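Only a single protein chain was left out; the remaining protein chains are all shown in position.
For reference, chains read A and B in written order, and residue numbers begin at 1 within each chain.
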Amino acid sequence: MSSISVGSQAHDLSHAGGHAHTQSFLSKYIFSKDHKVIGIQFLFSTLIWFLIGGLLALAVRWQIAWPWTKVPILNHLYAAEGGQMSPEAYTMLFTMHASVMIFLVIIPILAGAFGNFLIPLMIGADDMAFPTLNMLSYWFMWPAFILLAASFFVEGGAASFGWTSYAPGSSNSMTAPGSLNGQTLWLMALICVGISSMMGSVNYMTTIIQMRAPGMTMFRLPLTIWAMFITAILQAFALPVLTAALSMQLMDRLLGTGFFTPEGLTINNQAVAGGGQPLLWQHLFWFYSHPAVYIMILPAMGMVSDIIACFARKPIFGYKPMVYAIAGIAGLGFIVWGHHMFVSGMNPALGMTFMVSTMMIALPSAIKVFNWLGTLWGGKIQFTTPMLFAVGFVSMFIIGGLSGIFMAATPIDIFIHDTYFIVAHFHYVLFAGTVMGVFGAIYFWFPKMFGRKMNEFWGKVHFFFTFIALNCVFFPMHILMGQPRRYADTWHVSVFRHYQPVNEFITISAIVLVSSQITFIINFFYSIFFGPRVGRNPWHANGLEWQAPSPPGHGNFDFQPVVYRGPYEYNSPEVDEDFYPQNQPPPKDRPLVSEEMGH
Amino acid sequence: MGKFWSILFLCVTFFGVGTFMFGAATGVWLPENVGSETAYSIDHLFKFILVLTGIVFIGTEVTLFYFLWRYDGKTNQQPAKFSHGSHTLEICWTIVPAATLLFIAIYQLNTWAAAKMRTPMANGYDMAPTVEVTGRQFEWRLRYPGDDGILGTKDDLFDVNDLHVPVGEEVLVSLKSMDVLHGFYLPNLRVKQDAVPGMKIPVWFRPMKEGEYDIPCSQLCGWGHYKMTGRLVVESRAAYEKYLADLKVRQNSVVPPWAAQQAAESIPAQGTPEQTASAESGATSAGTSSNNTTSSLANTNR
Partner (left out) sequence: MIVFCKRPLCSWLIGSAICLLLTFAPGCDQSPPPRFHANLVQMDNPDNNVSPKHQQQIADILLAMYGTPDDPFVLPETGLDLQKIKVAAGPVKGYTQGLFRLHCVHCHGISGDGMGPTALFLKPYPRDYREGWFKFKSTPSKMPPTHDDLVRTLQEGISGTAMPSFKLLSQSEIEALVEYVEYLSMRGQTELELINQYKLADAFDPDKEDFPTTREFLVNTVLLGPNGPATLWKETASQVTAVPQPPSDFRTAASVEAGRQVFYNKGGCVKCHGPTALGDGQMVWDMWNESIHKLDQKVADSSEPAKLADLTAALRVDALPPRESEPRNLRQGIYRGGRQPYELFYRLYNGIFPSQMPGIGSTPGMTTDDIWHLVDFILDLPYQPGSQYHSDEHMKAPPRELL
């Protein structure tokens, strides 16, 4: 059962997508249908927006720590009033920080960049099921980029009613400066992101179900793929509700409907169309946005699992429970959205039901954490940069997950809702969790993407400062008990005035955090051009993607991969090396441990 | 280097516990709780979950540190354990957390019901609201029921941002909003409820200690969200009633506060002679007598 080498079959495979041999620059690099190029396009775009989102956050943090002082750089915009930010600018900054980070960074980088790049490679396919759709899913992000960037320059500025955009504030103009065209552009941009995600999700589901290499059964898939698959299903079911909600709000704003505004309301001395209910927006929005937060963590969990197994040189502990946990998180994710609305005015009886379901969703996450620890147990751990980030993910996710239990507890949520405890929680799971996972994934799969390795030393420096700084930024937020969110200045609340030194400490740490990313930026771009070249499998990992050239050419594999086992057979007794690629045929003279185990 | 990184991860544990201890020691902690059983129950639940999650946090993070330290590839001489998992362990660490979480959920149901579902009763009937609070961009408008105890009648008393309530008694707020969503938040009483336009939502609490507390807004409502902090004044029943009485006088005042300065003035001769005469007498006796007249007029039965 030796692997089939380059031959006519592989040649046919590489033409399976129907590509012409010679491609223009435009169709090869700009409007490419090659999943790898599209993945890298997503990666570059999202990393640039990551920087923008981070700078927006710095402006927000400056105002919190030193309110009404001259903001660095931005003070030129506000020179007429003395260089201080105006309050509506503050609301705009945090709204756009969140919107950019969620819709233009985290969701596209996980599904768009890594999903695109890795899925065909890891399952042994030559490309996605629908390459043209894939290309469109990237280019549909561009209207979103342009609309959101443009929204800063329209009258009133960008959207400023929070990324949650609660009605009726956001569904009527004149409630806030950013509620003019800025909000409308925001809604249109998000619809574009939704279309892009939907295209991607259809593509991923089909590809994973239909295009796996021979021998790649579902339970031999790497956890990255499982995570991407289940995330794609999540997207498919949740997105339509968001699109509906966004369209309804657009109609409220542009067509004078009143889905979310009650009868007889006057805002800012302007009568608004009525007949609706503000809570409807919240239900629709959170019905999507809660699964969205799982969309924003599951792929990172999958990738972290792969990285940890690789560098612990051990199989994943409890592969099937891990898969079921991912499915459990996704499934339960659909019945917990009300926990964002405990004090919203919805029927309090629902507070009880959502409390129970939200508590239960902590369970699969806990199972995953225990399994990661089990993976580390008894291993031979290599402390490479990707491994540091992956272990960092686990360590930070524990904090984020545990703080979530406070929020699930409805009576406690009465106190901590809309306070910094919540901000701490979601930044732990999103930044300290997902973004750390993303960094790990970038360092890990960079050699496969670009054929060169990133610098290990500077990677570790990046990790070191990022890890320390982000804990200094987000952990102290847990003790800011009761300090309200979205406040330009907390001084007006006497009971929280003495928190100010902590706020200053957080801001200073945030400045350090953003500057530590400079190491990463330099490392990333330098290594693309000047990093040391590597072969196919620099990390000695098991996945199919490491069997393709670095970077893979058109059609990915120069042979037909056939899979014999799962992706986590590290230190297997069947072979002498401490790794055992999925497509390596089993030795003829050794017992087939992997088959006995049913993998 | 593995040891160095393991220590770094161990520092997370110390930093986490240390931050909470720092907060508790320096007063960056839960604000003073002046509420009654429900409010204290919330604090108790918070501390209970803090201890529980704290134990899990320390346990898992220390385990993480230990595994990183012990199984560092450069120093670990033993071969890696080729294990795909343990069915027993999986069952254990599914059932135990599930039971714990379910327990925590059920343990809290009563407090939630007390805080949000059991509206207060008075004499066997639904209690009448003590005050109607209407959020608007960017202030809290208050309406007290006045002498007849019914909201919406002509003797209602109005104020803004300065909510007075009697100590030790159940207070029922009828929460409304005039424009967008606002959040009625009493940090010292562990009360929070969004004010939704088009809805009238009951909020109840029993303040047990006199003093002045904040009413920050807890739901983004526009550029002035941060500025929308009102003041809750908890005072004795006597002081509360005096406040309402003063408010009533002020609200029905037909004499401006600077009326003493008007004593020398007189308006251009117009109207009936009695009018001019009463104007002069009224102007010279600015203060108590005219106030008495006003209040007696206001008390006229309708």
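Note that a contact is a pair of C-beta atoms (placed from the backbone, for glycine too) under 8 Å apart; a residue touches a chain by one contact, two chains touch by 3 or more.
Since the structure is predicted, the reported quantities are computational estimates derived from the model, not experimental observations.
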Q: Out of A:Leu180, A:Met198, A:Ala362 or A:Ile405, point to the residue that touches the absent chain in the complete complex.
A: A:Leu180
Q. If the hidden chain were put back, which of A:Gly345, A:Gly437, A:Pro484 or A:Pro538 would touch it?
A. A:Gly345
Q.
I need the residue numbers on subunit A that touch the omitted chain, in ascending order.
A. 67-70, 72-73, 75-76, 78-84, 86-89, 155-156, 174, 176-177, 179-180, 262-264, 268-270, 277, 345, 455, 457-458, 461, 491, 511, 514-516, 518-519, 522-523, 526, 530
Q) Hey, which subunit B residues sit against the chain that's not shown? A) 113, 117-119, 121, 126, 137-139, 141, 152-154, 158, 160-162, 176, 198-202, 223-224, 227-231, 250-259, 261-262, 265-268, 270-272, 275-276, 278-279, 281-283, 290, 293, 297-298, 300, 302
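Please note the rule applied: only the chains that are shown with their structure count from here on.
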Q | Centre-of-Cα separation between subunit B and subunit A, whole angstrom | A | 35
Q: Using the touch rule from the top, collect the residues of subunit A that touch subunit B in their complex.
A: 86-88, 90-91, 160-162, 166-169, 175-177, 261-263, 265-268, 274, 277-279, 312-321, 343-345, 348-349, 351-352, 355-356, 359-360, 362-363, 366-367, 369-371, 373-374, 376-383, 388, 391-392, 394-395, 398-399, 402-403, 405-406, 408-412, 414-415, 417-419, 464, 467, 471, 475-476, 478-482, 484-490, 492-496, 498-499, 502, 568, 570-573, 578, 593, 597, 599
**Q.** Touching residues (chain side subunit B, partner subunit A) in the complex
**A.** 1-2, 5, 8-9, 12, 15-16, 19-20, 22-23, 27-32, 38, 41-42, 45-46, 49-50, 52-53, 56-57, 60-61, 63-64, 67-68, 71-73, 76, 78-86, 89-90, 93-94, 97-98, 101-102, 104-106, 108-109, 111-113, 115-117, 137, 178-181, 183, 185, 187-188, 190-199, 201, 213-214, 216-227, 229
